[in-house]
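Missing here: one protein chain of the complex. Every other protein chain is in place.
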Amino acid sequence: MRTVASIALDATCYGMTLFMISVGLSVMMGLMRIVNLAHGAFAMIGGYIASYASVSLGLNYAIAIPLAALCTILVALPLEVVLYRRLYANSDALTQLLLTIGITFLIIGVANYVFGPTLKKIPLPASLSGPFDIGFRMLPTHRIFVLACGCATALALWLLLERTEFGIRVRAAVDNAGMAEALGIRTSRIYLATFCIAVGLAAFGGVVGAELLPIEPYYALRYMVIFLVVVSAGGAGSIAGAFLASMLLGLADTTGKYLMPEFGEFFFYSAVILIVAIFPNGLLGREH
Amino acid sequence: MPGGNLEVEDLVAGYGATRVLEGVSMRVAAGERLAVLGRNGVGKTTLLASIMGLTQRHGGAVRIDGQDVSRSSTSDRARKGLGYVPQTRDVFRSLNVEENLVAGLKGKPRDLTRVAYEMFPRLAERHWNLAGQLSGGEQQMLSIARAILGEPTVLLLDEPLEGLAPVICDNLMAALGELSAQRAVTMILVEQQIQRALDFAENAVVLDRGRLVWQGRSADLAASPELVERYLGAASA
Amino acid sequence: MATRAGPSGIASGLLSPELLGFLVVWALGTVGYVLFPDDLAFLTRIVSIAFLVLSLDLVTGYCGVATLGHAALFGIAAYAAGNAARAGWADPLVLLAIGALVGAVSGLATGALIARFRGLPQLVLTIAVGQLVAALCNKLGWLTGGSDGLSDYTVGPLFGRIAFDMYGRVAFLMSVAILAVVFALLLRIVRSPFGLLTRAIKDDTVKARMIGASIYPRLVAMYGLSGAVAGIGGALGAITAGVVGLDGVSFERSASALVMLVLGGAGNLWGALAGTLVFHVFEHLVSTANPFHWMSLVGAMLILVVVFAPRGLSFGAIVLWSKLRARSP
Amino acid sequence: MSALLELYGVSKAFGGLRVTHDVNVALRGGDRVALIGPNGAGKTTLVNLITGQLKPDAGRIVLAGRDVTRASVEARVRLGLVRTFQITRLFSSLTALENVALAVLQHRGRTRNWLRPVAKMTSEVEEAQRLLEIVGIGELGTRSVVALAYGHQRQLELAVALALEPKVLLLDEPAAGVPHDEAPRILEAIARLPQDIAVLMIEHDMDLVFRFAQRVLVLANGEVIFQGTPAEVAGDAYVRRAYLGSYADARRQS
Partner (left out) sequence: LFAGTAMAADPIRVGIVGTMSGPYALFGQNFKRGIDAWVAQNGNKVGDIPVEFIYRDEEAPNPAKSRALAQELIVKEKVQYLAGFYFTPNALAVAPLLGESKTPLIVMNAATSAIVEKSPYIVRTSFTMWQNTKPAALVAKERGAKKVAIAVSDYGPGLDAEAAFKGTFEAAGGTVVEAIRMPLATTDFSPIMQRIKDSGADTVFTFLPSGPPTLGFVKAFIDNGLKASGVKLMSTGDVVTEPDLPNIGDAGIGILSTYHYAVSHDSPENKAFIDQFVKDGGKFDEIAMTSVAAYDGARLIYKMIEATKGQRDPDAAIAAVKSMSWVSPRGPVSIDPETRHIRQNVYLRELVKVDGKLLNKEIQTFEAQPDWALSKK
């Protein structure tokens, strides 16, 4: 019984981490319909900045996180203006893949050059590091923090996208950019804003998830598959879907790794196949 | 006096390198109703789309209330008072009816969508539906309602009657008439139902292969079967 | 006949597209052989990957099935060829046939699953299947050699007489010959009614069904063909490299094949060929020039291609060509 | 002549919305039937049910004597059931001629051919060209679909449908977007079809309806509320009020 509870807890924490690091991609893929393979690259940039800020500048974790998100957005802005903008109008998925892979390679190369090939640490404040005794077992304290961040992010995004007209404008612009313009929606601004949100979330997720997925130059490619899978299984564009998918996949992975570690990957990907087979549009995806 | 003057001067436009409009000039006064007629593929849609800034402009100018908007983005033109009902309706398929209407509101309070529901009660019944699932006629209604909610001073209508039941056509023409009368909205109407178009608009232009070949009063056109025959073919008018 | 305004219509008036394709591959091969006699191993590897990219084009470019797991077909066939060699089937042509067969069967099997879906779910499905295959290959060490790779096999001489040499001459010429034949054959197939239908399916499945076409069996059939082509590439790799590694089934292999395809222009077999060639040559040049930081340059190249030839190099070339022709009287 | 298409008690609901309710219709060879009704009455849905794009919640559909209620879309097409779409659907990366030629090839069972270039299949390509000319866009064959004006696309879609040599042809607003002077061409094209096939046309253009139809079905809220000759329909008070509007008056005057 205790083991079951323990596994469930691990699954939840892992799922939440998955959610945190892929929710930015969900925004990008769902709202802007851009399969942004460079998501991991942005998360990585966020991680590097946070690491630099806390290790070299000695800034507090609480300051490093927003700083990382902000700086990553600043770094990514030129990319939006020069490159991403081309994708919005003629959204051919293959072109998107090519461009965003190109961007990923570029960023990996630069990161390797600037920061070197080693892992970078983002030191946790004492209050978030080490194990935390929750009664029947120990839990990494940081996981509790991730849990909180995940819930807050999910809620905030849901409010923004479902409760305000911003969400409607974004989806209208993506659905039919020409027509949205003809209704007075300034699509390029809308795109820009959404892009910034997505990139900010990527960076945020990168920093917060760094305990599990440590920051190094190859980060951008190493975890690409995980991001893609989580978002698509949830149904692109559905924040709740991404949330649910993260949880389910977290559960599949964690139980799989517990019961039969040597077949751990089989559980994860079988769960993916199962989800897609049962919900062809992803768990909560909209039909297009 | 709200604006609504539209001037098109020597407009050359098309798709990519292809030119469809070969120099079109026309002037529509505030509150005027103009019918744009012509056979298939002569460039009527292209003309409206070019006024909206949705095509490739190769030359010429578009002016709204005397202000040159040739280089403005489509959204700026919309904000200057243009409203557009495209031929292909272009509802936002993945948004529901309500959201489609809100997208057209230009930031005005949300409960104004009521206006649209009053105009087309059918939409009110379907307001939770995804627009992509609506019937053809319902999509047409949605497209028109969405444009009207933006309170345009110049409304461009590309075959708005297509796919609508005859009785709805009646109501719509009446509603458009009212709109132009009460708020002096300028209307440019492309329509295949020539008789209806000529009844509605006081002036008309005829396009042929990207050029204006006739302009004048609708009544003159309606009264002259030869003209109709020459420019529009053996129509049922 | 003016029906061929489509992408595969580069045909000149005199030569049929197939013959043109056959000759161009040979011409390229000869140029490579004569000008770069020291790089034949590298060129052979390009040929082997070209099969994978062509195979990907068949399902992605012609049928609209976006996949990030296509390497599975390539890798499985490579393992099959390696194991066949291990079991004593030394003749390279037999091994190629085995590769094609195993590739086709795996193609039909995965196609049967994947063709049931469309869009993003499909993409994810291909990833999941690819990853499962990769994990399986890692697990089945007795069959695949696990992470160390399968290397304890020998391939006999070609036609029982011509041994493979250290410079890779035989391997290269054999690869080019097979590529030329397969390429010509594929050019033919995409011009057939079947090819036309697959392009139609890519455009609009609903409409395709409305003209009475059964989508699913056609997609699966194309997957089978695609698997055979990928299988030839995989077997070729196994024969010429002498080792089969897990990289053959990896996500990276799948993703890079897709990158090459899009780079060259999906939906056009010439594009698949051009993409493979350009990607590898460029990568080779920059990684030789700077083995440490070449990745940024490859990234930059991909970005530039999207900016200047968004539909891929081959379409970019066609556009440029027609512009130039239009300018000259 | 025996019925080519029969519907027995066909019903369909989307969630709570009843879109088709207990529809019983039979089409015989030679029938020229118009289906009219207010927007959202369920006309297109009915066509979707007949073709198999939607599955009915209840009822049976019989095509040429065979129960096809569970048959796939393409199986029904092969039995001779062909439709056009209200909003054109074409293969946008193919040329106009390729669109039609593909339909001809498919109809003649030649898309299984992997090795013979389409260009060499002269008889099919010529047939496709002939069909383009019938619908009036013979000179546009080499254009890609996206470069066709909307009206021309409508004509092309009709050509694709004709290429399948239908026994039952369902036309969903074939004249929408086609200018009035071109609309008669559609009737001409239909007139050229073999007399023994059945044609069902949805149309809001009453001139066309009244010229085309021997029989008119009126659908409202998913139910067939009236059927009869055009004259009877025009004379029905409810239909006039709920659907025809001023058109009925105009017609009476003329």
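Here are some notes:
Just so it is clear, A, B, C and D label the chains in written order, and each chain counts residues from 1 on its own.
Throughout what follows, contacts are C-beta pairs under 8 Å (C-beta built on N, C-alpha and C of every residue); 3 or more make two chains touch, one makes a residue touch a chain.
Just so it is clear, the structure is predicted and the values come from calculations on it, not from any experiment.
The hidden chain, counted over the whole complex, makes contact with A, C.
Here one chain is not drawn; of C:V25, C:L95, C:A115 or C:A135, the residue touching it is C:A135. Screening C:F292, C:F308 or C:W321 against the full complex identifies C:F292 as the residue touching the chain left out.
The chain omitted from view is touched by exactly one of C:G168, C:G227, C:G267 or C:P310, namely C:G168. The chain not displayed touches subunit A at residues 3, 6-7, 10, 13-14, 17, 109, 112, 116-121, 123, 129-131, 133, 137-143, 211-214, 216-218, 221-223, 226, 253-255, 257-258, 261-262, 264-265. For subunit C, the list of residues touching the undisplayed chain reads 38-42, 44-45, 48, 135, 138-139, 141, 145-149, 151, 166-168, 237, 240-248, 252, 287-288, 291-295.
Everything below uses one rule, namely that only the chains that are shown with their structure count from here on.
Set against one another, B-D and A-B show the most C-beta pairs in contact at B-D. In this assembly, the C-alpha centroid of subunit C lies 42 Å from the C-alpha centroid of subunit D.
Those residues of subunit B that touch subunit A in the complex are listed here as 52-54, 73-75, 78-79, 82, 84, 86, 90, 92-95, 99-100, 102-104, 106-107, 110, 130, 146-147, 150.
For subunit A in complex with subunit C, the touching residues are 29, 35, 83, 86, 90, 92-95, 97-99, 101-110, 112-113, 221, 225, 228-229, 232-233, 236, 262-263, 265-266, 269-270, 272-273, 276, 280-282, 285, 288. Residues 15, 18, 39-41, 45, 87-89, 122, 126, 133-138, 140-141, 159, 162-171, 192-194, 232-237 of subunit B touch subunit D in their complex.
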